[in-house]
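Heads up, this is only part of the complex; the chains shown haven't been moved.
Chain IDs A, B and C follow the sequence of writing; residue 1 opens each chain.
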Amino acid sequence: MSASLQDPSLTVPAPPKGEPRGSIGIARNLGLVIALVVLCIVGVVTAGDRFASTDNVLTILRLATVTGIVAVGMTFVITGGGIDLSVGAIVALSSVWATTTGTQAMADNIGWVAMVFSAILVGAACGAINGLLVAYGRIVPFIATLAMLASARGLAEVIADRKTQIIRNQGFTDFFAAEPLGIPVIVIIFALVTVAGWFLLNRTTFGRRTFAVGGNPEAARLAGIKVQRHTVYLYTLLGTTCGIAAVMLMSRTTTGSSTHGTLLELDVIAAVVIGGTLLSGGRGTIIGTLFGVLIFMTLTNVFTLNNLSTSTQNVAKGVIIVIAVLLQQRIANRKT
Amino acid sequence: TNSSSDDDTSASVTKSNTDNDKSGDKVVIGFSAPAADHGWMGAITKAAVAQADKYDDVELKVAEGTNDVNLQISQVETFINDKVDAIVLLPFDGAAMTSVARKAMDAGITVINVDREFDSPFAARTTVLGDNYGMGVSAGTFVCEDAKGAKDKVVTEIAGIDSLPLTQERSKGFKDALKSCGLDVDNRVAAEFTVESGEEAASNLLQAAPKIDYLWNHDDDQGVGVLAAIKNANRDEFTMIGGAGSADVMDAIKAGNSVLKATVVYPSTQAADGVKLARLLVQNKSMSDLAEIEVPRQLKLAAPVVTKDNVDTYLPSAFRS
Amino acid sequence: MSHPSAPLLEMRGIVKKFPGVRALDGVDLVVRAGEVHCLLGQNGAGKSTLIKVLAGAHGVDEGTILWEGEPVSFANPQAALATGIATIYQELDLVDGLSVADNIYLGHESARGGITRDATMNRKARELLARLGHSEIRPTREVGSLSAAGKQIVSMARALSRDARIIVMDEPSAVLDPDEVDGLFRVVDDLRASGTAVIYISHRLDEIRRIGDRLTVLKDGATVAGDLSAKDTPTAELITLMTGRTVSSVYPRRTIPLPATAPVLSVDGLARVGEFSDISFDLRPGEIIGLAGLVGAGRSEIVETIYGARRASAGSVTVDGRALRNGSVDTAVRAGLGLCPEERKSQGLILDDAVYRNVSLASISRFSRFGVSTDDAEKQAAHEAARSVDIRPDAPERIIRTLSGGNQQKAVLARWLLRSCKVLLLDEPTRGVDVGARAEIYALIRQLADSGVALLVVSSDIDEVLGLSDRILVIADGAVVHDGPSEAIDAGGVLDRIIASHEHTASPTEQKGEVA
């Protein structure tokens, strides 16, 4: 019997052994790669060219931007031992704040980047508040961010007066409607955020500290790492990605709305965890997260191409998640 | 509730008796709507599918219902990639779906906007609108008439999902109509279009207002829960008005033994009409009962009040929640 | 059918593989009823793995286990427990959130129809604790609030509660002070007298001499000698069997005289309400001060407070003339302090990370430019530090969780070697470390001191503190009861001071005045 089958830590899967730091990690994420490939094969078989076209791939990627960008930030927070339920609400609040008549008037005066900056600033501020509540208020992340979820969504509704705020700024819409080399701007931004996230997590002291803080906060503290401050940074980083995601959503919908990002938190956390980041902290991979996001989005796309009913989709989704995770685990265990 | 759905929906979707229904060129229509997480929205999709099934020249591609605009946008993008002939779109949020609808129109696809209006006239060829503001006005007017000028009546309101623009419109219409006869809303709570949330919101509301004269509930699906809460609280001193017009509610109005005395219809056949119009537009046909050659830009459906007196007219086309 | 002459337990050719390692590679072990059988071996030799196989915690890959001559297999812990094997594990495996009594009876609760009989369990737990000489531990106390020593006592009570035929003890004395070890040995004697066999693992040879009957030596996962007499086998032979070489176990004494420089660390009137009071001393570069005292005297608290890991309620800590910010580890580390914490698992290690990353944890920023890490330099430097304390196996990429206990301890030590601090605080630096490595650590401490590092060493091994340090502070009940050069006092003297202070607990201040 192998050691890992004997592993009794039921609540946590046997961590993938080997290279602790994310290398490009195709091998490490083999299960996920297989799941994605199988999904693609199903897509091609059932929908043929409609699935395999460039247009469709770009559709999937465009859809993935919001979840994907937030998931990059969430990977940091979860790796650092936390969790954030408020991401959807923060996206909503950022999008609303950045599209009020006031902000839009400002944007008309000083340029559309004003909207982008206000979205990102609001996101970062909410994230920082989360971080402060968790690190210095010592409120469990689950509860602190649940409170933020309620408050931020409520505030977004109050500010927007429950109306959808339409973006009139031409510069903003034009910039994000562009498709240099045939690739939509928001997909390029998604790629940049992912690469930056990978670099930050795997090649910097900040990333190293994140692993340490999530793996054993007490040991990290005794090694001289400012655990509380680092925790604030982590949540602020996630808040910032929420702000960026809000901009993506604003450009896609040309609106800001308090209903944006509803239930985004579940999708994001699911993608991150399926990607192999440990919910208990200390282990995380941006590449895995990317695969997690792509698997979910491709799944939805294949379902849509095949006209499946929502209910059937849901049943199938649950089963597919279970199979993908079991597959990934078996393969990870085999290799060690 | 025991009668099967297909009977209900086929009763509510019809072919017209003109040669418009004759088989023509094949039309591929994409359909996308919010998540069918309550009866009215479920009925919308079913009616659209049933309508499409009546035509052998229509192929309907139904995308997963979703309350996530980001996902709904990608569904429309998929339809554009697929080069469908027409898209019938009931947006989760009209404004948010405007730009992608426009993209579809630019790609030469006929877009039919259903229920929640786009923000730009260029984003849809034709719009089939339910009248949310009108619904509120109808309910308010009913209260005004029933109150016969009394100014001290306690009026309460159970809204649907409060963050949706349509809820805001309904509430505004209600408020405006009440104002015209000197009444106002004394207590207002919001539920979430589900039976459970209706029961919870109503239970608390009934405690907040110990004596009520009128209660308008925006949605008959959550109304099942509202009625249960009223029964649990043993309250019957007021008149309740429903919204949307489900068959169960109409049954109750007809029976006349509950607080429920009226409901404001919000047609669940809008999307089915959208499918019909899409087909006409793609096949270059006109609406046969109009002298006009082109299909109109906009159709606004009425929001009639159903009471015991006229319930038999509306019952056959009502949806089962 | 049982063979009357057969030994109680026989393990033959046991092989246990972990991914990439053969932790056990043909181990033989024979245990007779009513004997104390000692298991000896270096860190990573496979002792803990062997007893985990015996306890059913690990499956076995090859080999046979005979119980009273009959082949048995222990597929899970229940099977081993049911057969009559109870184990005190090396890593304290207690449930923090449960009470002492609940932990003792976990898995075999006294219950009627599933309803626990707490009064019965509390009473029986109290009896067991009294038998171990620790009636001061209340059965209803939460285990999480006990010190490491207290937890060890609870583990022992738990093993005793099983009425086992064999009790396995994996380094039970590591966290105990001499008094408590005496108590433990009285219990072991009782067990032997009643026919129970004990498998005893320890790195302290004197203990093995005192209590053991026979011994088995493991090296690199294989038995190199079995059935030796525990009392008579010469120490040199044992060490050679274990390590394959000779090791001198004398404490390396100071060779160069202590330069008369200004103190690098000054502690003045340090106190924490309810834990310790009025601790003052100066530490000069190159000096080693030892903190002696019984378990629970508050030494760890003192060290952690100096380090800023706990906030002092009074007093100050000064490094190079600059006062440290109260309660800030970060300031202390930047000022040049380092701490090897007492509990390596919870305080020291990131268990699921690689060895080299654990070693370099406190020096991350040293191996980076503008926040971007230079991985290779880091790995190389960490590897060197790991090698200097002889971590086995020499594989810096290994997940540190899979290392043996002693080797994990060495990794924490290596962390601060890499960081090169001015003042090192070592809390039980040799706990669970084998004789060979222990001598190396002693040499290392000496070497550090000679190079000008100031050291504060806490150890429950009084000989060790005395042997290592220049000056010694004896701590009892959170107060300094003796302060003087280590040559001027011996182990007996230290114990006397402690006992004297206990007799005067009513007036600790008066007591302190007496000593000073």
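One rule holds for everything that comes next: a contact is a pair of C-beta atoms (placed from the backbone, for glycine too) under 8 Å apart; a residue touches a chain by one contact, two chains touch by 3 or more.
Here the structure is a predicted model, which means the values were calculated and not measured.
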Chain composition of the complete assembly in this structure file: A x2, B x1, C x1
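Note that only the chains that are shown with their structure count from here on.
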Approximate Å spacing (C-alpha centroids) for the pair chain A, chain B: 34
Whole-Å separation of chain centres (CA-atom averages), chain B against chain C: 72
Multi-chain contact sites of chain A, meaning residues that touch two or more partners: none
Chain B: positions in contact with at least two other chains: none
Partner chain C, residues of chain A touching it in the complex: 1-3, 6, 15, 17-21, 203-209, 211-212, 215-216, 218-226, 282-283, 336
Residue ranges of chain A in contact with chain B within the complex: 50, 53, 55-56, 59-60, 62-63, 66, 157, 161-164, 166, 173, 249, 252-255, 257-260, 262-263, 300-301, 303-305, 307-310, 313
Chain B residues touching chain A - in the complex, by the definition given at the top: 35-36, 61-71, 73-75, 77-78, 80-82, 92-100, 119, 162-165, 167-168
